[in-house]
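As you look at this complex, bear in mind that one protein chain is not there, while each of the others sits in place.
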Amino acid sequence: MTIRPRLGELGLSTGKKARLHRILHGHGLGNGTALFLPYDQGLEHGPRDFFANPAASDPRYIVKLATEGGFNGIAIQIGLAEKFYWDYAGEVPLVLKLNGKTEIPSDAQALSPVNASVADAVRLGADAVGYTLYVGTPVQDRDFEQLKSVRQDAHRYGMPLVVWAYPRGAAIDAKGGKDSFYAVDYAARTASELGADVVKVNFPHPERRAGVPKEYDAEFSGQQAVDAVVRSANRTLVLISGGEKAGDEVMLEKARESMEAGATGIIFGRNVWQRAHDDSLRLVAQLREILSKYPSG
Amino acid sequence: MTIRPRLGELGLSTGKKARLHRILHGHGLGNGTALFLPYDQGLEHGPRDFFANPAASDPRYIVKLATEGGFNGIAIQIGLAEKFYWDYAGEVPLVLKLNGKTEIPSDAQALSPVNASVADAVRLGADAVGYTLYVGTPVQDRDFEQLKSVRQDAHRYGMPLVVWAYPRGAAIDAKGGKDSFYAVDYAARTASELGADVVKVNFPHPERRAGVPKEYDAEFSGQQAVDAVVRSANRTLVLISGGEKAGDEVMLEKARESMEAGATGIIFGRNVWQRAHDDSLRLVAQLREILSKYPSG
Amino acid sequence: MTIRPRLGELGLSTGKKARLHRILHGHGLGNGTALFLPYDQGLEHGPRDFFANPAASDPRYIVKLATEGGFNGIAIQIGLAEKFYWDYAGEVPLVLKLNGKTEIPSDAQALSPVNASVADAVRLGADAVGYTLYVGTPVQDRDFEQLKSVRQDAHRYGMPLVVWAYPRGAAIDAKGGKDSFYAVDYAARTASELGADVVKVNFPHPERRAGVPKEYDAEFSGQQAVDAVVRSANRTLVLISGGEKAGDEVMLEKARESMEAGATGIIFGRNVWQRAHDDSLRLVAQLREILSKYPSG
Amino acid sequence: MTIRPRLGELGLSTGKKARLHRILHGHGLGNGTALFLPYDQGLEHGPRDFFANPAASDPRYIVKLATEGGFNGIAIQIGLAEKFYWDYAGEVPLVLKLNGKTEIPSDAQALSPVNASVADAVRLGADAVGYTLYVGTPVQDRDFEQLKSVRQDAHRYGMPLVVWAYPRGAAIDAKGGKDSFYAVDYAARTASELGADVVKVNFPHPERRAGVPKEYDAEFSGQQAVDAVVRSANRTLVLISGGEKAGDEVMLEKARESMEAGATGIIFGRNVWQRAHDDSLRLVAQLREILSKYPSG
Partner (left out) sequence: MTIRPRLGELGLSTGKKARLHRILHGHGLGNGTALFLPYDQGLEHGPRDFFANPAASDPRYIVKLATEGGFNGIAIQIGLAEKFYWDYAGEVPLVLKLNGKTEIPSDAQALSPVNASVADAVRLGADAVGYTLYVGTPVQDRDFEQLKSVRQDAHRYGMPLVVWAYPRGAAIDAKGGKDSFYAVDYAARTASELGADVVKVNFPHPERRAGVPKEYDAEFSGQQAVDAVVRSANRTLVLISGGEKAGDEVMLEKARESMEAGATGIIFGRNVWQRAHDDSLRLVAQLREILSKYPSG
């Protein structure tokens, strides 16, 4: 088990530490762990993600849910932040997602264009910004350049930078795929090297070994893999994401393993809001129960 | 039926609210609905669109028609705005269309380059700016970046941003086409997530189901589809466009269904001016009759 | 016959009106018409254009000819303007051509890169700037963006903007070609929509109908075609260009038809200087004779 | 044997000389030679490079090793510099590596995007910046432009510029490959011509002659080749890199030949930290022994 890094040893500037402290200790359980609610699927996948629970199509419903559920933050795009965050401003931290794309065109050259600035985030009272980095695509160079610009603005404003580190592209597909231990481990490290304060990754799948480098072509348990991923992220706080809706037990087990590995928190969207309101809150209670066992400094 | 959002709950800045109020309550019926006259077809399709009614080739004729017909705004490109809006400045609101393209080259990588700025719009006394976003093309990333820049300028100047949200490209063609319920629904949501204040979409065709995601591969009425599109746009005001000239009865029925769904207004160009002057005004009267039944706050 | 638009009704800023007035009323016939001498062929086609009359290779010969012939302006690139305009500065208006290219590489993605700024034009005492817009190419989006930047600078400095509107590219070739009525008509309109003050087009050829949209696939006389083109340009002053050297009678007839249609003037280069000096002046006299019959306000 | 250039004859600005003096005379052996520890492999190759010695995955371990081993500097990316350099700031010079990429996508158009600025380096108290230049790729033009911008910033801040000069791309593969004498010699010269203060190259392999220009298609010893490379770099200080982990004897021999040729130092990463801690320090002691024989002014 890796020890979860404390805020005081991350080399953070004053503004970043103040905002991360507010997120981790002023909201949610207030014990240094984090539960985030991402709601950018209306852009990433389109309204079809809301057919399972039509109420979730309404951003007001989601922001309210984040408040009721005691989340540490909600991650939304600029349009929804301007139109809906006002109602609950201050009640739940805002993570302004700065880039995004639709799923319509091919993912071969996946790049998530920036649609809002860190200055927009400051203006809206956000406590962090989010950036999706596609690791390993043929246009990775443009992605790194975009991220540089966002990182520098985040530094200037003392705004914590959360990187959604997603392996993508034909080369990734040929080396175990986007959820392989190899890909997730590399993505976590890349985000750390490029200056993320927090990194969001998918739970690694060590059994996806077709085409991975020889070092990863061996037997690893899920716990061993997620331990390694958190180590690769070193002093970058780790959030494990839920991805597509799955069975609750599997998901809760992964949450437990992630926290055991030293992750700071979890970030579940569709698994939370693609179900009825009360059922959502029931699941959130279970997740909080897990987080409560891993207090951090 | 969705309730039409009121100006007061959209999270608008003072300048945006002042200008949208002027458009919705100071012109046209003054009841919170809107009837817009778009006149960018000379660029988008070329002068051939004026052969049906040669008088319509003259921008002066069109601006005068917008005034006579009691429109809430006229949408034109910078060149015509500079040369012709002066004559009627203040009599009808100007929506300066900031981008556009000709129909000559292939639409495969459709991108509508910006040819005027929000500052140009301010200088000309415009009450809104228009931007065409092609959702789903292979160059969607450049489109999003352009829109970001326009959105930020519109924010700086307090200028309402109307997004023409048009699905385009091979991937759209393969998933039901540009007028499918899926495509129009996704386009409306995309505009809302990216920060449009108003979105212009085509009327959705739920019967176009070839290749659409499974959620859309079911029986929906036109009314159900347009209801969903307006819901997806949430706090973004919706304008339904007319597209190519069609039969009046079909068109009026779609206008009724759109307003019933919670749209704020309609934006008809060729259907209005590709006919004789008096006939245009007769149609406009019928449209106003419909709008008069859906006052909004 | 279309009425030629007067300077007072074009919506011009003070600086643009002052400079256009100087060109149209302070030089040439001084009757509101214009005869321009373009001399960018050394760049566009190379020195081969001067083999017919080697003296024309010397820019000094050409600037002198413009003065002797009583032209309303001479259009040249920055290099020649800096080296040769000084000699005759103030004697004949300078139209600084801001972009250009060689004919060497393929025209498939034709784009004329900007090589001088409007500020360069101001510094050199120019009375207008020229920009070549290739309408309909696959890189039309970059062309529009370039033009936007030039247009905004021209606005800032009160400098009239003359757009060389040239249809180009495979899609144009497939729809009647670059001199078809369809292509020229669309190009004139495009320049007007994008903010040209003056547009230079080739004389339209209504008989080139292979592949044109159905509206243009009918019998039109040359006069009808050029009438329509001038109408499409609406409040943008029209200059008809001469193109390759042709028979004098044909050319003079086209000049007459153009003026009859409401064009403001003609812009002839190779037809003027690809002949001996005295012969050039003889032709110019004939052109002035035609222009003298179409005074404008 | 080439004479190692002295700091005083390199044409350095005051700030650059002060910082290089600190690196070469204030750290390590303090005799004008240099031993650098590069640690950007977590980004360039991913965490797999740490499987041989898992402790090396932790940047804290590496920075400590650099201090213990008496290195003249450690080269890391911005993320690790912000998170880990603080602990040992001032104890070992920081070379902030300004660009980098993952090994995942194809190297055919290799370009290492900039992810940090010289200003970032100044802020972090760095004594030099590092830039990877891929010499000979199809996108070499973009690489040169990036380097220009970095060089100009480095000049403005008086920050020494270390160029990782790496031949890459299909044309290099066809002309002897990236480690051929031809390729390494050309790369060293390119860095010098473009303004590097220090250049890092691989040890040249004169036996790789397939496809090289005729001048290089002859018998050269390794010593002759490295002599020539250092001559080509002229007044640019040369660092020879270790590349993949190899046998210690071979490596030490190359270090000796490099110093004999006039190199200023060596830069070994994986060869140093892909082994147990004490073994690392033992190797470092051997390298220092070599460097101690080549003091420089």
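Residue numbering begins at 1 within each chain, and the chains themselves are lettered A, B, C and D in the order written.
Criterion: a residue touches a chain if its C-beta (ideal position, glycine included) is under 8 Å from a C-beta of that chain, and two chains touch if they have at least 3 such contacts.
Predicted model, so just to flag it, every value in this text is computed and none were measured.
Asks: Name every displayed chain that the left-out chain is in contact with.
Replies: Those shown chains that the absent chain touches are C, D.
Asks: Among C:R6, C:K83 or C:K293, single out the residue that touches the unshown chain.
Replies: C:K83
Asks: Can you work out which residue in D:L147, D:V162 or D:I240 touches the chain that's missing from view?
Replies: Once the missing chain is taken into account, the touching residue is D:L147.
Asks: From the listed residues D:G69, D:G136 or D:P206, report the one that touches the chain absent from this view.
Replies: Spelled out, the listed residue whose C-beta touches the missing chain is D:G136.
Asks: Could you tell which one of C:G26, C:P113 or C:G297 touches the chain left off the display?
Replies: For the chain that is not drawn, the touching residue is C:P113.
Asks: Where does chain D touch the missing chain, residue by residue?
Replies: 10-11, 135-138, 140-142, 144-145, 147-148, 151-152, 167, 169, 171-172, 175, 182, 185-186, 189-196, 213, 215-216, 228, 231-232, 234-236
Asks: Tell me where the left-out chain touches chain C, residue by residue.
Replies: Residues of chain C in touch with the missing chain: 40, 42-43, 46-48, 51, 57-60, 77-80, 82-86, 100-102, 104-106, 111-117, 120.
Simple rule for what comes next: only the chains that are shown with their structure count from here on.
Asks: Could you label the chain A-chain B interface same or different, taking same to mean over half of its residue numbers are used by both chains?
Replies: Counting which numbers both chains contribute, under half are shared, so the two copies meet through different residues.
Asks: In terms of CA centroid distance, which chain is the most far removed from chain A?
Replies: In terms of C-alpha centroids, the chain at the greatest distance from chain A is C.
Asks: If I superpose chain C onto chain D using their CA atoms, what angle of rotation comes out, to the nearest 5 degrees?
Replies: Best-fit rotation on C-alpha atoms: 145 degrees.
Asks: Can you give the whole-Å distance between the Cα centres of chain A and chain D?
Replies: Chain centroid spacing, chain A to chain D, equals 35 Å.
Asks: Please list all residues of chain C that touch 2 or more other chains.
Replies: Residues of chain C never touch two or more of the other chains.
Asks: Based on the touch definition given at the start, go ahead and assign the chain network to line, ring, star, complete or other.
Replies: Graph shape here is a line: each chain touches the next, no loop.
Asks: Name the touching chain pairs, would you?
Replies: Result for touching pairs of chains: A-B, A-D, B-C.
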